[in-house]
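Yeah, one chain of the complex is gone here, protein chain that is, but the others are all in their spots.
Here is chain A:
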């Protein structure tokens, strides 16, 4: 694939690199905020499954902008500067103004850590753009995504303020109504939002859940024994969340092909802002420079638990030389 193929395929991929976002998904949150104003008045926000960090970038930029504007307008010293916490299992390159927690969202300690950072207060907003690496088996991908969303919801039940907002990625496919129904138990308003920057051909959409309200008889601890207990919460049967498109005709569309010199600007190639961190296939890929695994006879075997890929490579090279 050519260096510019991706740039040609998707305008948002190109724009993200030009504007310094770590991923094109930044535009999705921007467009959701433009439509629903979810960032208005938010001082404490949590970004779950944050890596590579594009949503945290959006949160810092927008929340600080809002804060500066308010400060100018009111010159009120009681205003609180926004606090943003990003949680992910993976390490992530630091972002200014974002506190990072490297931890598991299913772990109760993570929830406690977040609340401690907020000086024992709960968050106004929780967002989650996490998605599994898709396997190609749609059923499986949809299931794993739904479990990820439920994990995010479970921690949200602990860390979100009453009336707070929760935004998360959802796959709009078979059985999505069950998820809508489950969310509807905890939020007065559940809307399915599709930003223009998300492709028409993609399953992806976002649930914008507002007005958080934990039912009186509901104890979040009861969900701790198992995530699967969630599956038993049924709620309103077969609820279909209203669908709302985010973004207007003035913004580009991710399905449309645009010339590289779009809007009169001369195209210049930009490198990706952030390359993937520790992908699973990293070691296998590093082997390719030594042996072509695609060949029928090619393989690499590491004996025991101490031999590493580098050992193999150096052995291979010495063997080849002799």
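Basically, a residue touches a chain if its C-beta (ideal position, glycine included) is under 8 Å from a C-beta of that chain, and two chains touch if they have at least 3 such contacts; residues count from 1.
The working rule: contacts and distances are computed from a predicted model.
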Query = What protein name does the UniProt record of the undisplayed chain give, "Sorting nexin-30", "40S ribosomal protein mrp2, mitochondrial", "tRNA (34-2'-O)-methyltransferase regulator WDR6" or "Pescadillo homolog"?
reply = "tRNA (34-2'-O)-methyltransferase regulator WDR6"
Task = Touching the absent chain in the whole complex: find that residue among A:125, A:155, A:176 or A:190.
result = A:176
Key: Interface residues of chain A (partner: the chain not displayed)   = 2-5, 8-9, 89, 106, 132-133, 135-139, 143-144, 147, 172-174, 176-177, 180, 194, 196, 200, 203, 225-228, 231-232, 240, 242-245, 249, 252-253, 255-261, 267, 269, 278, 280-284, 287, 293-294, 296-305, 307
